[in-house]
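What follows is a structure written as structure tokens; I'll ask about it next.
Removed from the display is one protein chain of the complex; every other protein chain stays in position.
Now for chain A:
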Amino acid sequence: MTTVPLPYRVTAVSAETADCVSLEVTPVGRALPEFSPGRFAMMYAFGVGEVPISVSATGDAHRLVHTVRAIGAVTGALCRLRAGDVIGLRGPYGTGWDLDAAAGSDVLVVAGGIGLAPLRPVVRHVLGHPGHYGGLQVLIGARTPEDLLYGAEPEHWRRASAQVEVTVDRPGPGWHGSVGVVTTLLDRVDWRPDRTAALLCGPEVMIRHTARALLARGLPARRIQVSLERNMRCGTGHCGHCQLGPLLLCRDGPVVGYDRAQPLLAVREL
């Protein structure tokens, strides 16, 4: 693993929503090791700064895809990149989703907003390994229909056997789908607490509420994995910026078992 950013060239930019883009990047010279689903890169917009961004497509070391939402200086700069621009990349960092732990189980994916980005590789992986897992249920929550990521891809997942449910908080006039928070979808799909592994990513409040709803329906905390965000600087477990109690989330996370995360998330300031 290198801690020095390697130059990567932007080879494709696709606008996902008004403030999100997916960037496809390929190494200018040496490539980073392969990223597994759930792990992240430190992306360096030259002259602006560096931020952690998860991989939103995996499986090809020479081509990485990241989906970035513009919320501030660095992510704003990343979202303004054009094909041909060069950025710096280091990684892979963090723990990925423990897909081995989910083998043989049904997989329940719950994503809120940009949280679908690190879960997209999971969905693709599960669909690409029929027989390794049971059923696949994907629950997606977004603020408005315009904020939904990845265009028609969820429809492809549906056609490829996944149960996919989408809900929005604020429907527009043309929206005929579900309205309400993502937890309300838990009762709409067929999942069984005794044979399911749940993977959650999204705003932390959504994660807490979804996890509680899953526990209430009988899913044990150790069968729930959550991806947590904290501000990160080094990504390598040295600066302490990403601390959550005893965990350094760049190193011990971002994916953490809910049995470990639950007591930490209940504490107001750690």
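Throughout what follows, contacts are C-beta pairs under 8 Å (C-beta built on N, C-alpha and C of every residue); 3 or more make two chains touch, one makes a residue touch a chain; residues count from 1.
The criterion applied here is as follows: contacts and distances are computed from a predicted model.
Candidate names were "Aldehyde dehydrogenase family protein", "Heterodisulfide reductase subunit B", "Cyclic nucleotide-binding domain-containing protein" or "Iron chelate uptake ABC transporter family permease subunit", and the UniProt protein name of the unshown chain is "Cyclic nucleotide-binding domain-containing protein".
Residue in contact with the omitted chain (choice from A:A103, A:V181 or A:L264): A:V181. Contact with the chain that does not appear here is found for just one residue of A:A15, A:V28, A:I71 or A:A101, A:I71. Touching the missing chain, out of A:R9, A:H132, A:H156 or A:R192, is residue A:R192. On the side of chain A, touch with the chain left out of the figure occurs at residues 69, 71-72, 112-113, 141-143, 147, 167, 169, 171, 173, 175-181, 183-184, 187-188, 190-192, 202-206, 209.
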